[in-house]
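Complex shown without one protein chain; remaining protein chains in place.
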Amino acid sequence: MLIFTLRRISLFIFTMLILAMVSFSLSFLFPGKSVINLSGQINATPSQLITLNQNYQTDKSIISQFGSYLSHIASGDLGQSMASQSPIANEIAKLLPATIELSLVALFIAMSIGIPLGFIAAINHNKASDNAILSFAMVGYSIPVFWLGLLAILFFSIGLGWLPSAGQISLLFEIEYVTGIQFIDILLSDSPYKWQAFNDASAHIILPACVVSLAPATIFIRLSRASMIEVLATGYIRAARAKGLSSRQIIFRHAIRNALIKIVRHIGLQFANLVTIAMVTEVIFSWPGIGRWLIESIYQRDYTAIQSGLLVLSCFIFIVHILTDFIYAALNPLARGNKHGS
Amino acid sequence: MAREKIYQEEIFPSPFMQLWLIFRRTPVAMLGFTCFLFLIFFAIFAPLLAPYSPVEGHLDMILLPPAWHPDGNVSFLLGTDELGRDMLSRLMYGTSLTFGLSFIVVIISLVIGVIIGSLSALTKGFKSSFLNHFLDVVLSIPSLLLAIIIVAILGPGISNTVWAIVIVLIPQFIHITRYAVKEEFRKDYVLASRLDGASNFRILHYSVLPNIVERIMSQATLAQSTAILEIATLGFLGLGAQIPLPEWGAILANGLERFYIAPWTVYLPGLAILFAVVTTNLVGEGMRHALKLRKES
Partner (left out) sequence: MNLLDIRNLSIELETPTGRILAVDHVSLSMKEGEVRGLVGESGSGKSLLAQAIIGVLEDKWHVHADRFHWRGIDLLRLSIEERKALLCKDIAMIFQEPMSCLVPTTTIGAQLSEALDNKQFTGYFWQKTKQRKEAVIKLLHKVGIKKHDVCINSYPHQLTEAICQRVMIAIALAGQPILLIADEPTAAMESTNQGQIFRLLASLNQLKNMSILSISHDLENITHWTNTITVMYSGQFVEAGTTQQIFTKPMHPYTRALVDSSPQANLQIPVKSRLMTLPGSIPILKHLPIGCRLGPRCPRAQQACVIAPKVNNFHGHKVSCHFPLKKEPLRTEPSRKEALNKCDTEQVVSKEIF
């Protein structure tokens, strides 16, 4: 276990360095002076320029510049947004939890729909319901997410009027910002309309979460179907059948547990996929998350924001990967072997 | 003098022929394959087949609904957009942009990725481990995010989109080629070739590559469906094809402003994207299914 932890930590540090290097090189690749890209102050007076140059050590070699960049990041200074001239770190701290909230709810929906459907498809292998579920999975995997979001808005918000189509919560409710995750904030606030706020927030999150969860749900269907088919073909299921257990008992007592073990690892890996899809969905549903902010920065050519946003998002995704690997290895001693590639 | 065959000879087809025979027997896969060929045909011959030009507008026929709607006009089969451009022609030209470019992107990244991957599979030791970790890192960044960043650096435009997606797909091909080549190298027939004195390159070219071609093909179909979706997404976000190019995602973004009064400008490009991706996925699934059946029989 110790060696596994050390290897994972070394991989983590290595990856962070590479991500930082990529992000650092972006400041040179973007048009404009690199120091302005790093700091974000586009209207710098000459004296401010001199202080900036000293801060980021632009007169010394590349390695020391990289070193100063790392020290800036470590101290939490990600520069200023060129568009809004406010510190990026604060903006990201406000927006990242909203994206996490959306992704978590979408992951939960994807798991609760995808995994049981995959199991049902595997149990009725090669019959009509199996083919139907597989066709549904294929179509769900192929739909462009932005089109699905637009159709969902058209159908549910405008056509049927059941669900709102933009934002995280109705503007009438004034919920204080504590963690950024709306549901926790509602529970922590002492507004008299807590229950209505909760309902409203749920109504706001359902549509975007469902749109985001469709593609990962189809991947889960495929994964759980393959895993269950593999488990049902093993010797111990055959022996259990010979023991006299009914199909139902076998499935619920043994097959599901063994099949789930194989999928758990992939759940964490799907998170990265999910976050990317969430980015595009946030644009459509005007969800105040980091994806929408990043894309708007790209439109506005806000290079500092793009740089820092990329760094934060990639770090976040990689941390989730490593955590999932870690938790999985902690639970299952057989998985601590050598692994390369995802 | 003609002689009849007295003994019934069994025909033993080559593995590729076996794959094709099994593939041909699955009706759904053949349907996907025909639609795929259909799309390629459209992508190449769109300028000849489209009734109107995709960029000229007919200012007297703005926002016509499709022909089956009572207000529609049969000479504009799928309606027009806000500048009077015929939707059908735009979609046809868009095939060569979204679908055709995705095909080219996959072929370029396949060639580069397979070459780099198979060469890197020959390395051992520190270089190999370093490459492993590097690939791990690159593969863990989601492809769309990486593509968006590269486009942000290079600037918007369809040629930059193509390069961005090529750069994003290459690591996937490198990874799968490396993995497959390493797996084949552990097998006995490679050992036999090596004992015969074959050099690494010869083993690679003569023995290993023909055996991994199918896995690479199946990855290529997956990569193509990803590429189509990414070109469309980047077009939708305004980072890909710029106006007035009739790329499907861009057409969709264009129609977004008048979504409520002219919904067909949003439905039709989305349907086109869905059709292209489903076709590619059907071909890929059919190939994987045939591979599985061939292994079992």
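As written, the chain order gives the labels A and B, with residue 1 at the start of each chain.
As a convention for this text, contacts are C-beta pairs under 8 Å (C-beta built on N, C-alpha and C of every residue); 3 or more make two chains touch, one makes a residue touch a chain.
Nothing here was measured: the structure is a model prediction, and the numbers come from that model.
Visitor: Which residue, A:Leu70, A:Leu151 or A:Ile261, contacts the hidden chain when the whole complex is considered?
Guide: A:Ile261
Visitor: Given the contact definition stated above, which residue among A:Ala132, A:Leu188 or A:Ala239 touches the chain not shown here?
Guide: For the chain that is not drawn, the touching residue is A:Ala239.
Visitor: Need a quick check: the contact residues on chain A for the chain that isn't drawn.
Guide: Its contact residues with the unshown chain are 234-236, 238-245, 253-254, 257-258, 261.
To be clear about the criterion, only the chains that are shown with their structure count from here on.
Visitor: Just give me the whole-number Å value for how far the CA centre of chain A lies from that of chain B.
Guide: The mean C-alpha positions of chain A and chain B differ by 25 Å.
Visitor: Which of the residues in chain A come into contact with chain B in the complex?
Guide: Against chain B, the touching part of chain A is residues 11, 14-15, 18-19, 26, 29-30, 138-139, 141-147, 150-151, 154, 158, 272-273, 275-276, 279-280, 283, 294-295, 298-299, 306, 310, 313-314, 317-318, 321, 340-342.
Visitor: With touch defined as at the start, can you tell me which chain B residues reach chain A in the complex?
Guide: It is residues 132-137, 139-145, 148-149, 151-153, 175, 179, 225, 229, 232-233, 236-239, 249, 252, 256, 259-260, 263, 266-267, 269-270, 273-274, 277-278, 281-282, 285 of chain B that touch chain A.
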